[in-house]
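Apart from one protein chain that is not included, each protein chain of the complex appears where it belongs.
Let's turn to chain A:
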Amino acid sequence: MKKKEQVSGLQIVFMIMLFEIGSTPLFLLGGKAKQDSWLAMSFGSAAGFILLLLLLWIQSRSPKQDLMGMLTFHFGRIAGSLIGGIYCLYFAYQSMRNVRDLGELTSLTLLPLTPMSLTMLIFVLTALYAIWKGTEVIFRLPEVLLPLVLFFYFIIILLLGIMGSLDFTRLMPVFESDLKTIIKTALPDIVSFPFGQMIVFLMLWTLWEKPGVPVKNSLAAYTLISIFLIFMNALNVAVLGPAVAGISQLPFLKVVRTLSHLKFIERLDILVTIQLFIGLLIKMMLFYFCAVKGLTSLTNKPTKWWVFPVGALIYAASFIERDYTQHIAFGLGPSLKIDPIFQVAIPLLLALSILIRGHKKANSTTRT
């Protein structure tokens, strides 16, 4: 009786773009490469592109199965479910990182006196409400929010241009750091965040309303958003210079704070905060949703059964780290080491399994 939940190609495009934007432009990724950070970013996105092709290939081999289905299909019922469960935990962990990010940033910029537990609770509850409403609602959100976010970025870039804060000579000399450093900063760090996180779409591509895999949509969205992210990265450096951009916690906030002219436009922090809020929310919501969806398909329970436990888990987990320093340290340390396992290693295993099975099948068909 219940209609199958479906999303349109456009919705997938918007979701990929907003998901990839997330909170990325606020940080300077690849800061180690100084003014060449945008090159590192480009390498990262190129590597991510290859990874995306791999993911799309895997998906196209079994267009009706999501990640959980594939895992149980290829690695057997028990091992597959186990890996699937670990994946769900991984998604929940990623979600929790965003919750904590938001909690920390809110107390840093907006509400220094309000306890973080409250802001994080509201944040989790907001996402929970959307997931409770269902897939269709979740995928409608980017259609409203992405134009809004892009519009704000556009305003900021425009103002930066008009007020002459942009100085692209700060990006000179290009290739000051050697290729090795650049690639080293790009791999695996930038690939893991944000480009490798495309792994979540292995859970979502099956929702497409048409049969098959939205290859073109995904690739177009990915390419567009990579260009945007590389540009934003270059912009951070062009405004602040590599030294300042490299050491600040939120370089983009600093960038926007340079915009105080005419005694009228001052402290556009609010725009940044809105962008941050929306970006983090969508990212966190999608990870949360994938965790719920994964558990749903592993346990054959209705989706709504899992929404609250996973939400509670994410909320509880966001308190594990003692403070922001530990949160960042963990995020940049062990977390980055784990990511490649989920984003690259297991998809590669899957691909291998598909190849072997395909080979066997081909053999068996030739024999008979």
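FYI, a residue touches a chain if its C-beta (ideal position, glycine included) is under 8 Å from a C-beta of that chain, and two chains touch if they have at least 3 such contacts; residues count from 1.
Quick note on the criterion: contacts and distances are computed from a predicted model.
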Protein that the absent chain corresponds to, by UniProt name, given "Spore germination protein", "Thiol-disulfide oxidoreductase ResA", "Quinol oxidase subunit 4" or "FtsX-like permease family protein": "Spore germination protein"
Which of A:R267, A:K301, A:K337 or A:R357 contacts the chain that the document leaves out: A:R267
From A:R140, A:R170, A:K184 or A:K254, residue that would touch the chain that is not displayed: A:R140
Listed residues A:F49, A:F277 or A:Y324, member touching the removed chain: A:F277
Sites on chain A contacted by the missing partner chain, in the whole complex: 8, 10-11, 14, 106, 110-111, 114, 118-119, 122-123, 126, 129-130, 133-134, 136-137, 139-141, 143-145, 263-264, 266-267, 269-270, 273-274, 277-278, 281
